[in-house]
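Below is one structure, written out as structure tokens; comments come after it.
In this view, the complex is presented without one of its protein chains, the others remaining in place.
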Amino acid sequence: MSAHVDFGRRALVLRRGRIAVRLPFRPLVVCAVLAVAIAGMAVLALMTGSYQLTPGQVLSALTGRETGIVHDVVVDWRLPRVAAALVFGAALGVSGAIFQSLLRNPLAEPGVIGFSQGSYTGALIVILLVDGTYTQLVGGALLGGMATAVAVYVLAHRRGVQGFRLIVVGIGVSAMLESLNTWLIIKADLDEAMSAAAWGAGSLNGVSWDRVVIGGACIAVLLLLAGVANRPMRQMELGDDAAASHGIRVAPVRLGLILVGVALTATVTAASGPIAFISLVAPQIARRLARTAGITLAPAALVGALLCLASDHLAQHVAPTPLPVGVITVVLGGGYLAYLLFTEVRRRP
Amino acid sequence: MNNTPVMRRGAALAAALMSASLVLTACGGDGDGTGVQAAETRSAEPAGTRSVKAENGTIEVPADPQRIVTIGNTNLPFIDLGGKPVGVTEVSDSDLAALPQDQKAVYEAAEVVGSNGGEVDLEKLAALKPDLILVQFHSSDWDKVGERLEAIAPTVLWGLDTEWKAFADAIAEAGDVADALSRQKAEFTEKVAKIQSTYGKVIGGTSFVDVSRGDWNDPGTFYIADIGCSEIARDDIGLDLPEAAEGKDPLAYESLPFEQIGELSTYDVITYPVDAEGKPTASFVPVTETNTWKALPAVTSGRALGLFCPGNNSYGPVIRYLDSLDSALATLPAAK
Partner (left out) sequence: MTTLTLRRDGPGAKTAPGPRRRLLGLVVALAALAALLVLSVMIGSTSIAPSAVWDALVRSSDGIDQFAVRDFRLPRTIVGLVVGVALGLSGALIQALTRNPLADPGVLGVHAGASFAVTVAVGLLGVREAQGYMWFAFAGALVVTLLVLALGSTRRGSSPVVMVLAGVCVGAVLGGAREALQLTDPDAFDMMRYWNAGSIVGRPLEVLWPILPFFAVAVILAFVVSGPLNALALGDEVAAAQGVGLARTRVLAVIALTLLAGGATAIAGPIAFVGLMVPHVARWIVGPDQRWIFAYSILLAPSLLLVSDILGRVVMRPSEIPVGVVTAFVGAPVLVALVRRRKASGL
């Protein structure tokens, strides 16, 4: 396999025998830079914490030469947390990219079809009315989210699902659930309401290896499916008719992609609560960094991972007491996207 | 422990900065960790343990715990019993403002390790090297961080629905502050008996209602307080106060619009919240300013009583509430 950089066309051409893959140059560089930034951020996250450890201690803990609390802090607390931020962030980035591409709308994310509000309703009911355990909470959230997504899809279905109708129905159903959530929060005891709100903000505190491993396995399968569907998805961005003329069966592909996108978000929600905004801004930031015309999955995944990791680091250290990561993803992601918009708008004549 | 809070915090920081071997001896085995805590004047006696029954099972706690961290609603009740936690979680400004000065100082001397719910900085907590952790929060938060708390130190959990007297008993037992508890309990029993014997007749045939309004309430709404202090007036003293039907949410969760103030005219005596000086609390003033309130029979006949309720989750504030109830009942005009 040989690779050479063709600066003239700003594309990287990979050749293997007679098969050649042309990759645009800038996105590749962006991906590489993102990967390096992620690695650096991960090392920083492993090294820092309120429990002061030297780099040497962290290293020896990682190589299994520590026991007791040092081992616990590094291997059982910090490491799964970093892994979770990476995997879940990437999943959210891809999930948002799928929805934005599918609905050709820069504001689309699984929340559009009511998943976020529905899962919060499910969780609120478990926390406030049933007083359930964490497992029940996860079950309630998934059930609520999925039921809402299905309800929106069915309500929007009338001789096929059309993007605009899906969005309007999603807005209506989400608004109703949001009202219900507000009502549940008002009617609850303050302690329970705050506990529910902290879950609703999305937190990686206390994330354990088994949650990372199970969630990661699900996400890996889903990302594989998303990768397979990448090509038809890109063609559908050009319009249903154009895609159909390339021999793509639009309806099943669209349903399949919606399922993958919702399932990615659902997995993250189950493991850590609904971490807000990554699925909305990661694809947008990725598109602007890579300067691609459409939505691309790999940069979106990397931006999502970096955003989640950096946010979680800040969430633990920026305030006197730790905050849920979702509170920071919103600030960081929203702020950065606003900055990108601002410079983009200034550049225009 | 007689060193100042600043020194203790410094000690904790120093401990955290110590090298791996020292940390290991401190937390890995059953050692007492004196090597790290140079500033501590902790006795080196071999620590015995006791078993305490709690929501998370039967827990072996140190017989004489020295470094206690309280999380969630255990903060203030433990301090009320004379406990001096090394780590606490945040409490609301209003709760803090209602504390006696000495208790406030104790709270502020402790390290804050988290906001509420499961958002606890576990590493900071571990760096404090507690020998006992007392927790009261939601079970879903426990599922989130419980296992890790137990990895740091023996941890005793109570659910949010624990009744306050049982809670005080349990905290006193786990936190080894039973002496203070028995003093407070004796005082409480005596106060209850005194109020019952003095005002027995008045209490007998009279219907009471406790109304309140919080800062959080929408403007123009109030609520009928059936939890908190008035629960004590109803269940311990025996005042005839309204109560939510079995299995229903407390009445206090329902915000009532001001137009329903008129319906309070069916009660003989109305009680409302006042501050330590006896003036209506700032959040309740809007109710007293309405024409409807001023026209209520209880208000016009001097049967609206202000009560001071500094807290209802431990004996200290409850005793202060009973004092206020005692002097308020004394002002009631003779029965109709």
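Order of writing sets the chain letters: A and B. Residues in each chain are counted from 1.
Just so it is clear, a contact is a pair of C-beta atoms (placed from the backbone, for glycine too) under 8 Å apart; a residue touches a chain by one contact, two chains touch by 3 or more.
Just so it is clear, the model here is predicted, and its values are computed rather than measured.
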For this session: Touching the absent chain in the whole complex: find that residue among B:D240, B:E254 or B:D275.
Result: B:E254
For this session: Using the definition of touch stated at the top, determine which of A:A175, A:V221, A:A242 or A:L255 touches the missing chain.
Result: A:A175
Exercise. If the hidden chain were put back, which of A:L62, A:A197 or A:L259 would touch it?
Worked result: A:A197
Problem set entry | Selected from A:A97, A:V262 or A:L280 as touching the chain missing from the view | A:L280
For this session: Among B:P100, B:G159, B:G214 or B:G238, single out the residue that touches the unshown chain.
Result: B:G214
Problem set entry | On chain B, residues whose C-beta touches the chain left out of the figure | 90-94, 115-116, 119, 214-221, 254-263, 265, 282-283, 290-292, 295-296
Seminar exercise, completed: Interface residues of chain A toward the undisplayed chain are 103-107, 155-156, 158, 162-165, 167-169, 171-173, 175-176, 178-180, 182-183, 185-186, 190, 193-194, 197-198, 201, 276-277, 280-281, 284, 319-321, 323-324, 326-331, 333-335, 337-338, 341-342, 344-346, 348-349
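As a working rule, only the chains that are shown with their structure count from here on.
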Exercise. Roughly how far is chain A from chain B, going centre to centre by Cα mean, in whole Å?
Worked result: 40
Exercise. Which chain B residues qualify as touching chain A in the complex?
Worked result: 16-17, 19-20, 23-24, 27-28, 72-73, 89-90, 112-124, 126-127, 137-141, 143-145, 147-148, 151-152, 160-161, 249, 253, 255
Exercise. Quick one: in the complex, what on chain A touches chain B?
Worked result: 49-54, 57, 60, 66-70, 72-73, 76-77, 126-127, 131-135, 137, 186-189, 191-192, 194-195, 198-199, 203, 205-206, 208, 316, 320-324
